[in-house]
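The structure under discussion appears below in the form of structure tokens.
Excluded from the complex is one protein chain; the other protein chains are retained at their positions.
Right after this comes chain A.
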Amino acid sequence: MIRGVIVMNDQGKPRLVKFYDYQTVEKQQELIRRIYGVLCNRAENVSNFIQADSICGPDTQLVYKTYATLYFVFIFDSSENELAMLDLMQVFVETLDKCFSNVCELDIVFNFNKVYTILDEIILGGQVLETSSAEVVKAVEEISKLEKASNTTMLVPKSISGWQSR
């Protein structure tokens, strides 16, 4: 099972935090801090896997990858495969890139709810739901269309420019 997904920048500021088992906010903060502490001490060109027993409890591992200024981190247990998780992370980033065309950290900051929607399309309850980024993009577009039609609170804002004009 995937225990959590964290996206943070290279200063340790969390940009997206999603835990699939209950963690108190304090615990979450502490986990993020400790994970950041480990990540920023990693050399370059090393493997993307870390045994996380000492951080997140027994039988946990994490896979991380840096994309420019962002760390993407997946926390999971032994029922998942490390390489597969790395690929899933790739799917996630790829999808973000498609949805935001040329994604940057600010996109994630300003459109965090859309990012969460995308993540929910890929991982559900700690299990892998979808591995095709095209499918995910389709589903997210569908959701935003529905929201537009029903005129409820926007879960998926269009983009920064839309936000600016308001």
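Simple rule for what comes next: a residue touches a chain if its C-beta (ideal position, glycine included) is under 8 Å from a C-beta of that chain, and two chains touch if they have at least 3 such contacts; residues count from 1.
Keep this in mind: contacts and distances are computed from a predicted model.
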"AP-4 complex subunit epsilon", "Mitochondrial import inner membrane translocase subunit", "Bacterial surface antigen (D15) domain-containing protein" or "N(6)-L-threonylcarbamoyladenine synthase" - which is the UniProt name of the missing chain: "AP-4 complex subunit epsilon"
Contact partner of the left-out chain, one of A:Asp10, A:Asp120 or A:Glu147: A:Asp10
Sites on chain A contacted by the missing partner chain, in the whole complex: 1, 9-11, 13, 42-51, 53-54, 65-70, 79-84, 86-87, 90-91, 94, 97-98, 101-106, 127-128, 131-132, 134-135, 160-161, 164
